[in-house]
Structure formats: structure tokens, C-alpha cells
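A short worksheet on the structure shown next.
One chain of protein is taken out of this complex; the other chains stay put.
Labels run A, B, C, D and E following the written order; every chain starts at residue 1.
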Amino acid sequence: MNDPFFHPVSGFELPRFAGVPTFMRLPLVQPGHDRFGDVDVGLIGVPWDSGTTNRPGPRHGPRQMRDASTMIRAQHLLSGVRPFEAMNCADLGDVGPNPADIRDSMDRITAFYRQVVGAGIRPLTAGGDHLTTLPVLRAVAADGPLGLIHFDSHTDLYHSYFNGQMYTHGTPFRRAVEEGLLDPRRMVQIGIRGTQYDGEDLDFAKAEGIRVITIDEFHARGPEDVMTEAREIVGAAPTYVSYDIDFVDPAFAPGTGTPEVGGPNSYQALQVVRGLKGVQIVGADVVEVSPPFDQSGATAYLAVSIMFEMLCVMA
Amino acid sequence: MNDPFFHPVSGFELPRFAGVPTFMRLPLVQPGHDRFGDVDVGLIGVPWDSGTTNRPGPRHGPRQMRDASTMIRAQHLLSGVRPFEAMNCADLGDVGPNPADIRDSMDRITAFYRQVVGAGIRPLTAGGDHLTTLPVLRAVAADGPLGLIHFDSHTDLYHSYFNGQMYTHGTPFRRAVEEGLLDPRRMVQIGIRGTQYDGEDLDFAKAEGIRVITIDEFHARGPEDVMTEAREIVGAAPTYVSYDIDFVDPAFAPGTGTPEVGGPNSYQALQVVRGLKGVQIVGADVVEVSPPFDQSGATAYLAVSIMFEMLCVMA
Amino acid sequence: MNDPFFHPVSGFELPRFAGVPTFMRLPLVQPGHDRFGDVDVGLIGVPWDSGTTNRPGPRHGPRQMRDASTMIRAQHLLSGVRPFEAMNCADLGDVGPNPADIRDSMDRITAFYRQVVGAGIRPLTAGGDHLTTLPVLRAVAADGPLGLIHFDSHTDLYHSYFNGQMYTHGTPFRRAVEEGLLDPRRMVQIGIRGTQYDGEDLDFAKAEGIRVITIDEFHARGPEDVMTEAREIVGAAPTYVSYDIDFVDPAFAPGTGTPEVGGPNSYQALQVVRGLKGVQIVGADVVEVSPPFDQSGATAYLAVSIMFEMLCVMA
Amino acid sequence: MNDPFFHPVSGFELPRFAGVPTFMRLPLVQPGHDRFGDVDVGLIGVPWDSGTTNRPGPRHGPRQMRDASTMIRAQHLLSGVRPFEAMNCADLGDVGPNPADIRDSMDRITAFYRQVVGAGIRPLTAGGDHLTTLPVLRAVAADGPLGLIHFDSHTDLYHSYFNGQMYTHGTPFRRAVEEGLLDPRRMVQIGIRGTQYDGEDLDFAKAEGIRVITIDEFHARGPEDVMTEAREIVGAAPTYVSYDIDFVDPAFAPGTGTPEVGGPNSYQALQVVRGLKGVQIVGADVVEVSPPFDQSGATAYLAVSIMFEMLCVMA
Amino acid sequence: MNDPFFHPVSGFELPRFAGVPTFMRLPLVQPGHDRFGDVDVGLIGVPWDSGTTNRPGPRHGPRQMRDASTMIRAQHLLSGVRPFEAMNCADLGDVGPNPADIRDSMDRITAFYRQVVGAGIRPLTAGGDHLTTLPVLRAVAADGPLGLIHFDSHTDLYHSYFNGQMYTHGTPFRRAVEEGLLDPRRMVQIGIRGTQYDGEDLDFAKAEGIRVITIDEFHARGPEDVMTEAREIVGAAPTYVSYDIDFVDPAFAPGTGTPEVGGPNSYQALQVVRGLKGVQIVGADVVEVSPPFDQSGATAYLAVSIMFEMLCVMA
Partner (left out) sequence: MNDPFFHPVSGFELPRFAGVPTFMRLPLVQPGHDRFGDVDVGLIGVPWDSGTTNRPGPRHGPRQMRDASTMIRAQHLLSGVRPFEAMNCADLGDVGPNPADIRDSMDRITAFYRQVVGAGIRPLTAGGDHLTTLPVLRAVAADGPLGLIHFDSHTDLYHSYFNGQMYTHGTPFRRAVEEGLLDPRRMVQIGIRGTQYDGEDLDFAKAEGIRVITIDEFHARGPEDVMTEAREIVGAAPTYVSYDIDFVDPAFAPGTGTPEVGGPNSYQALQVVRGLKGVQIVGADVVEVSPPFDQSGATAYLAVSIMFEMLCVMA
């Protein structure tokens, strides 16, 4: 532990705008690299948006998030945690998708994550649209269904779209439950809001025992109370964390394809991650950052700030 | 009721980015259309900003709001209300203004709304600057003064601008009171803030008995308490609702001409509309969306989300 | 002919920023409409970009092009042509794609265009990415291979991408030749430039007898000389015209996914269309307008200006 | 002459981004100032767009043009002319319009310019929409009709808009001819293009003997040849120069309300001004810069570069 | 007092978008002006960003803030304070920096402020990056160390950057304490957050007795409680107020170089200034507004709204 090889480049040595941008200025350790086996937490990009039914763009997410992430420094202000000393973190590069074939892309993603998981690395993913989570779970949940803490404005529990399309960014958690990758009784979805096609997704949640916390309940109870319940739901067993950036209000995160107004602010966006402390996180992702809808990079900067908070609770 | 002719096109059939954009993907039923008489609530655009004293642009509002509105789905998440089944809703098209003549434009607007009201249709208007409300009220308040719930950062109660200009977007409610279209003792203005020329508007409000709730009071009491008072003020009699998008903080609604910082967030922006439940709404508007100051469409999307909430309380 | 039903709304009656935006303010006459059979030229949107290998967005093209097209007036300044009086033009609406299935989408497009062609309507398409042209040609070239005048910075003649993907926006003309929809000896591609993967596309062109005019030749000879040759290549037989907006230099058309610098300016972009006069055009398209990369609408406005020029030479 | 009081602040003394921005960093000498009578050329802002029939915004033009103008230095590279030493130039401030009353605004403008002309000052105006030119001409042409060299993509010679509106930015030169402010036989309009409502404006031009040079003729002949003819048309008598920024192609000048593609590039935009050398210029303007459509300021910078070229030919 | 010379131009006389923009439309009274001695509060621009270690731009801040400030009117809505009548306020112009020499620039700034302070004028500064505060304090704290209320997301208490650079925007308050310009026991820093290089700055604060209120404490206690403590810390003695715009959440103030998510909203941004009432303010600044990162001007408008609140508590 605390291996200097895995320390990020400091802004006091090389200004933060300089250098080839890896995630948080960490070393690039792709599969095959001789230090791959020493990585504890791997930051991975999945530049892919073939599951997007409305406004595309998340395929450009990892690039912009790497760029913004060079603004992240080494230490958490409040807790004093220095995650890059507590764990060996590295940028594992991008999984190359096949933009023209959804199933081939999913297979490529799962294969990559099997390598990662096989090497004992916990993956922290920068998407990509939310369909990304499904092929990741196929690798991460190889040993049985996981718990899920899911931040989002949508349940992504729909059965299908457009005459039976089973694999879109509106269906990954339905599939994951059906495939036995997630345990519905250990699932909680937080921040759900916006208009609906119908109640088919909520009916499924109810039938399976998935806990849905709407934005109204979230605002009424506050982040800390909600996260206490979330921790209880997933318990001590292995849990995956999935964070759709559209959980956050679009004023704070405009760069996304399906925004819904009335969401949490950026402070609450961080608070809920701090509330993950104690959860046994076996993998996590931040998805749906869509650079074409926020060229300023503000959304990406919020996303990587969330990733840094995740690292601190994983440390 | 629940006439399929009046159902919006579903995003499961035609993707939400496709098709000629009408308000909320409703049928276009302009005066003269054979289903005009069957409409319960009519969504109307007034692309006009001749009353604007500072930064122009609301003439482009209806176009951008129609575009954003194709993101709206069929059902309210919390209440389960499906307004397009509860009422026959339709896009009635735009009132064509005369950009070079304020009085001619006002006459055109009033004439259009007389047709609407005459057909028993409740109008839900997408402005246009706030002067729009005056000619609308001339039609809607034909049977006597109405109550008013008015969300805004400005009172729009000034006597005149620039050496006696009586018709600007800073004067409509002064005129409406003078013309007997509104009952000042059944008027409430919520969210008032920003710097002032002087206190002339507040003096008028006080003299007439108009209730002004400043943003400080709003933040101190919260949306629910404020809306309880608002409902009491207007009572059970017919009431008009006017929503200036600059009521909302400019971080959430940058696309407007006279922003004032320190306003409500987007969740509160929706909450106040939900607080209208039970009010006898005879007409409503959302005004001052100015696309040149927010090409991203985020402001327009918030505005149509507000319109959807209005439909749910009108249902 | 010169049927008032098919006249666009004048900006002298209704300001150009007002009204529900159809293409060029023409009537919306979708299949099934009782005037469908009277249409001579149909303007059609194909909001689809599943063939895009790099930066997505053209699925939003038709919406933005309709918006910009309300700036188009009735008469060509130089020729005096009034296309909307010379031919019955109408907006036929959008073909609804299936964003998650390329082949299903292509079938839907072909089916729609068969209706159009079957009704004797010449289609003028607003894409969509360039793969759009393939399913359109499957309908339009039903009676045998067509000639092609193709403006682009890329040949779109590649065999496949990413391990054998045959249907992307880089392959439509290869497929169309293979399927017998185009006669390679009556094909000309104008404006080709940018860096290349390799010469595989040019080798195919050479082998098949497709004439490729690079941007260097274009700039050296000028638009008029080039278009004289183009007319000779296609001759008097039926010809399709396909215009990728990335033919134009990105300073004039930034809103596209695969820009290449060093292209024609906007005047030359129009000149080449005027050079189509005399060609027997059985269908035409303008594709690859990607609104997320140009929210200002300037690219869309150029695209619809090109469509207007096309109408004038089709009249 | 060469009075240091009238020298602009040098960027070698105070960086060009510093200081309260006056036009070209010249002294602010409003009417009443004790050096007003010593001014030779006065730069005046007219922040007004009430004549705009489509996209508003030029009311913000002078502010943005002053900002951009602090990038202008003291000397012309080619000719070596130093206009601020050759003539006493000053910023005369803005004419305050009445945004809600077209006729009152026109009267205010004319009154201001009468003061200017009365003091022997030649006005160089930063608009404002093109209707601005009419009230300016009412002051400048007090001694009889002037010649006009007019750069634009539109003739602005229409009779009226919207049921008889006589004063819009599409009518100023029709009115000016009717009012005897311009001699139609000494008028030339350069760069005319775009689609037309009808030919009513060109018919008027033809009937009155106004020379219209379309963009096609302009591109075919080139700026020098065209300007030679322009100088012959206006001859040696007093002449006004009016430059609508939409003369230039929108890739170079996107910040305007009624762009037309296919125009001159920025080099030609300057060349035509250099071609004014020898003309007896009694006043000039650059109009239709609309900052909401180009927040980058590039259009404004081009506009003030044109104004600098104008100063050099007036010197 | 209440001298009409020092009244801002009213928007009822001259529209707010018109005129050469001085701060809040106040008279420009630079040193040497005959009314300089009558000024009570001087608004000063320092267009300088040589201390910026990451994203530059604040050199353009004063220009954009002047532009936005013409939206500010004369009276505070709640308190009714009319600061421009209570005190003689004026725009004192910009201090001209030397962009290529940090020490020379600091000397120029200090010299300018000595003139200001020497004339009995309280300075209200529009920066500029945060290093600006150091040379200002060298003039303002001439009579002994001041108290400091400091709003920021960073402590700016670092010892040095990049191998010993002592003067950057991350070090001004360290230097000011070392130079005896500030009394550390009368210093409070509010809003501190974001990732850290290390804890060196907080160690210094602790050692010197500087009170640091992190954003978590701020959100937990609320603005009023925090400001009560802040007033107690500085007590009745002379105090300087320094407001880094990155104190505010970047959704409300995106135009800054080192944003940190999770900050206060715009209402809280104003509330804390109102909480300064009673403090003996001898000078204040608002710094780090960086126009290249917010061309919309929203950040600048928030910044000048904060300046107006400051004027009201200084009145």
C-alpha cells in the first residue's frame, strides 16, 4: 500500500491543465501492464451510448471526465482521507465498444470486466449510458446476486422499448434482476421523478420488492435519513453502486440526455455518496454524462467529484 | 373524455426527438378545426415580446417550448394523474402578433382568446413576455374580475415606463386592476425580489390590498405554507394563474430577459404549482422564456414541466 | 398546379418565428391525408443516426431543420423561380426509426418511401446520418439503378467497420452499388478530402468506375466546371442527389459529426446545387446535420437553404 | 489636428482588456461636453431594435461593439493611416431610445443627430437595427438628397409589413427615397441575396433607378470592380454609407437577426470599405449586430474592424 | 450626501442596455477628477490574473461586471435602502496592471489604493484573481492589521506553489498575515471545500488561530448562525471583506477558474452579505469572476448583485 507508483501527479509539480489526461492523473495500467495485478481499484471508461433512446452523447463521457478529473487533488477536506495512498488506484483505460452492435459491445464489456474482477480489482466505471451497468454486472456479480444502491431520476426498470427492444438504457435493472445479477430485496432506487409513460416499471418494482424512494420523499426526509435506510436495505453483503448523473438537478448537471427537473443540488449529490460509508462496495459507476450537452465540462467535473467521494468511501 | 384523438404520441411508438413538434405531442386543433369544440384545455403560443424593456427574446419562446415539450410523457409520477386522458387537451397553435404595433397585437390576442373562451376551452398559454397576460385577461375575465396567483420576481405593477408608456411587461397587472379584470383583494404575488427603481409598485399593491410575498418570506416559510395562504386569498371563485419563469432562480432558468438572483430552485418551482390543487383555474400562463439567452433549451424544459404540473392540477 | 393549399405561410401574415414549424411552413400532409395524392415533392425527415461511427446527433436534425426553415421565403432572388407555386410541395412528416435496431429502422424507412414513390411523389429528405440514403434508395431505385451526384467530404464507400459491420454511415454507397441501386458509371462524388484510414474506398471507386473529384480538384477547377462534368456523368437518366452537409467547410457548417477542414464556402455550397439544373432528379437528400454540435442553428439554416435551391432546380 | 486629447489609450500603457470601454478607447464627449465642438468624427451608438421583424437583439449592439473595439490599435497596416491623429475622433455616447414607441425613438434619434451635424461632426453610427438609418438620414440629409452606398443582403426597400407597418428594418430606404433624403439615381445596393417574399422591392428599385448588385454579380466581378462602379454611381457629391453586417456571410458574422448564406468573406468585407476611398462621406453606419446570437463577440469585432476601415477612408 | 451628481442613470430615462457601462451606471470619477475628494465609496476594477495557477480569465472580470451591473437598480427591495443616496458612490476606473510582471502589478495596485484610501474613500473592488487582495490590503491596512471575513471555497493560505512561488492566488492571505496586514485571530473563512493537496493550509490556520468554517458546517448551521459567529470574530474593529465568487456553487457561478461543487446557492450567497450588517467595513472585494468560462454574464450578474448588497450594508 501507499505505493508511489500509484500516486497521482501533483498540481504543485505539473500544473493541473498540463499532461496527457488520465483519470485523476493516475498511472495508465491497462490489462497486460506489469503492475495490473497490483491495482486495488481500477477506474475504467466505457465510451458507449447505443442504449440511448433519446439524446445521444455519453460515448464521449469518459474523455471529458478524464479531462475534468485532473482538477481533483489528493485529499478529502473533511475526513482527511487520502484514497490514492490508502489503495492502489489506476486508470485501466477504455473498453472499446462496437458502436453498431449492442450485443457485441455488451460482450466486449463483460469480457473486459471479467479480467478486472479476476485480478482482484474493484471497478469504478465512467460511462457511457446506463445500459453499461448490465454487462458490467454480468462480470461483477459472477458469484451471485448483489445488492444495489441506485441514484437516478428514472427506475430503468422497463420491460422493453419500441416493439420489444430488450436492451436500452431504460431496461438494465429489469434485465439484471431477471438474470439473477441483483437481489431485488436488496435494491434501492433513490431520486425517482419526472413524467412517466405509465406505471409498468413501478409495478415491477413493487412485485419484486425493490424499494423506490421518489424525489418527494428524498426532499422531505433529507439525504442522511434516506441513506440510513439505503444502508439497511443492502446490509453487509456485497453491493454495487450505480449513479446516473441525471439523479442531480439539471442546473448542476446539464450534460445528460434525459434530464428531469426538481432534483438534488450538488451538495446533496455528494452527501449521498458519503452516506455509502460502511457499505461493502464491489463496484460502482457514474453514467450518462453527455458532453455534447455541456461543453463547459461542469457536469463532468461534478461526476468526477462524485467518483472521488466514492473512492474515499471505498478506501 | 379519454378520447384517443386527444392522446399525445407516445415515445414508445415514435421516439421523442421525432415528428413535427406540437405542445406535448398533442394534436394541432386550430380555430376552425372540426374538433375545436371538443377541446377542454387549449395550449396556446403567444410569440411576442413588444412589451420588453430590457433584453428581448420571448417571441421565440413558444417554438422552443414546443420543442422541449416532446420530452413530456403521459403520467404524473406521484399522483398517477394522466391529464391527457382526464381532459381533452390540444395545441391550438400560435396567435400571430404584429411585432411593430403593441395595440394591434393586443387586440389580435384578445380576439383569439375570445374564440377560445367562447368555445368553453380553458387556455394554458406559453408566452411571450408578461404583457401577454393583459390581452389574455381581457378575454378570460369577460364576466368579472378574477383572482390571481402570480409567481414572479417582479410585481409588474408599475404605472408606466419611459415618459408614459402604459403597456410594457412591467405594467400588465396595474392595467388589469384598473380595467377591472382582476380583483386586487384576491391577488397574491409570490417570489418578489431584486433591486427596485423605487417603491411605487409596492405602494400601489398596498393601497389596493394586493398581497406581496417577497422571496425572503418565501424562503423563510417554505412553498407549502405560502401556497396555503395563496389558496385562501383567491378562495373558491374563478382564478387566473400567471407564472413568470424569472420567478425561478436564473441557475435553473437562465433563458429570460430580466433575471434576478436568489430565487427558488426547480423543485420549489414545481411544488408551488402542486399547491394550486383545489383552485378554480380558468386560465394560466408561463411567460418570459427567452431562447436567445438559453439555446440549450433547459429553461424551456423547466417551463413545460411547469405546464404539465398545471395540467395535472387542472385535471 | 399553384394550388393555394400548398402555399407556405407568408412572413407578412404570420411572423417567421411564429407557428408550429413544418418544413418551409408548408402544410403537413402525412400518408393517409386526403391531399397526399396531390403532392409533387415531399419533404421528409428521417431522425436517425444509428449508423454513426463517431459523434452522434443527426437524429435531431429534422427538428432543427424544420425550425430554421421557417426563415425561407417564397421566391429565388436570381431566377425568380417560385417553387411552391410551380409544384405542390408538402411536409410529409418524419419516418419513425427504431433507435435500437439498424435493420428494423432501415425497413421502416424503405416502407415509408415506397408509399411516397408509389404516390408519384419525389422525396426531398432531411436526415439523419448518411446511412439514411441506403434504405431510401431501396425504394426510389425500385425500377433499376440510378445515377448519383454526391456532395461529401467522404466517399462513404467503405466495405465495413469494426469487425464486419456492413451498415454504417461510412458504407451506404458501397452497399447501394452492390445491391444494384446505383450505376457506378453514372456516379460522381465531389469534395472528397480529409485523412484516410487507407485507400480501400478509392480502390473500390476506381474498380467500379465511380468518378471521385477531390477537394483539390474542386478548388482548382471551380464549381461550374465541376458541375458541368457531373451533369455529363449522370446524363439524362434518372438521378439521385445526396448532399452530406460535411461537404461544406466546418466554419460554415459546424453542426456535423465528422467535419473535415478545407472545404467549400457557403456560396459554393449553393452554386453546386444550381449546377444541377437539367438533371432528372428523382429524389434528393441533405444529411448529417447534427444539432448538438451547433445549437445556434446556423448549420441547419444552411442545410435548408440548400434544400430550397434543390426545390428550385426540381421545379 | 492631432490633438492628444482625442488620442485613444494605447494597449502598451493600459492593457486592451482594461478600462471602461468607449469606442476604440477614444474620449467620451457627449453633447454638452466642452470639447464637443472640436470633434471631427463622432462615433455614436444607437441601441435600438424596434424595427426588427424577426430575431431581435441589435439593441445590445453598441455595448458589445464598444467592448470589442478596445482591440483596435492606432494605425492601418497597409496604408499607414493613423486616423485618430488625422481627425479628432470621439465617442459621443448612445442615443437613448424609447423601446416601446417607434416614432418617439425616431424623433429622439433625429434630434440627437441634428446636434451632431449642427456641430460640424460627421457621424459614424453603431446600430441598432437598420431602421436606425432612416432617422439618422433625416438629420444628415437636411440639405438635400444624398447618394448612398449600401452593403447588405437585403434591399430594405419594401413598402410595408404586417398590414401596413411603414417603419420596420425592411423599409428604411423606401421611406428615405420617398422623403427625399436619398437620390435613387445615386444609390447602389451591394450583396443582395437570399430568398424573397416577392419582387416588390426590386420592382421599386428598377422604377426609381436604384442600382442593385446581387451577390452573384459581386462574386463574379470581385470587390474592386464592383466598388469602381459604386464610386461612379455616387460621384463626387455627398454620400452616406450604410453597412448591414448581414452583408457578410454568417460564418464570419453570425451575430445578426436575418442571416443569409452565401455572402462575402471577412477579407472582402474590408476590401469594399477600402474601395470607398475618394467618396465624399458625410456619414456612415454599421448596423444589425445582434449580440444574443453571438456572445463570443466575433461579429462585433468584425463590425468595429469595418468601422476602423471607414475611419481610414474618411481621414 | 444625496448629491445628484453621484446618482446612477435610471432605467426609466435611459434603457438599461444603453450607454457606456460604468459600475452600476455611476459617474466615472478617476483620480484627478475634481469630484474625487467627494467620493465615499469607490468601485474599482482590477483586471488582472497573473496569480492564477489553473484556468485564467479574471483579467476580463471588471469589463463584464460593469456590463452586467447596468441591470442593478437604485433601491433594496426588503430594507428599502437606497445606497446611492446614502453615500456618494462612483466608478473610479481600473487599475492598469502589467500582465507580464507580478511584482510590478502589485506595486501599481497598492499605489492606486493608497490614493483612494488617502482621499477617505472606501474601496469596493471587482477583481481580478484573488492575489489582487494582497496589494489592496497593503494600502487599506496601512494603520495596522484588519479583521477579515472571507467567503471562498479555498483558504488561499498556502505557503507557495511550483518550487517556491510566493505570490499566487493560492497564497494571498498567508502573505497578508505574515506582513501584518491581517490579524489572524480576527479572521474567519467561510465555505471551504473541495479536494486538497494536503492539510498544510489548515495547519497554518490552526496554528495562527484563523477560524475556518467548512461548507459542511455552513450547510448544517445555516447562513444566519454562521454570520453571527463571523461578526463576533471580527468584532467592532476595522474589517475587510473578501468574496471569492467560487464560494458560490458553480451552477450559480460557473464563470470562475477553480470551481468546487457543493457550495451555497445564490440566495445564501446574498444572505451572508446581509449578515455583514454592523461590521465596520473598511474595504471589500469580489474576485475570481472569469468571463471566458461564462460568456452569458450570469456569474458577473451574481457578482454585482453581491456588490450591491455590500453597498447596502456599508451605507
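One rule holds in what follows: contacts are C-beta pairs under 8 Å (C-beta built on N, C-alpha and C of every residue); 3 or more make two chains touch, one makes a residue touch a chain.
In this text, all values refer to a predicted model and were calculated from it rather than measured experimentally.
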Out of E:30, E:79 or E:165, point to the residue that touches the absent chain in the complete complex.
E:165
Residues belonging to chain C that touch the chain removed from view:
53-55, 161-162, 192-199, 214-216, 219, 249-251, 254, 258-259, 261-263, 265, 293
In the full complex, which bits of chain E touch the chain not displayed? Write them out.
49-53, 55-57, 59-60, 98-102, 104, 161-163, 165, 167-168, 292-293
Contacts of chain D with the absent chain, listed as residue ranges:
10-12, 15-17, 71-78, 80, 251-252, 265-267, 269-270, 296, 298, 301-302, 305, 308
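Quick note on the criterion: only the chains that are shown with their structure count from here on.
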In contact with chain D and chain E alike are the chains B
Residues of chain A that contact two or more other chains, please.
53, 55, 161-162, 251, 265, 293
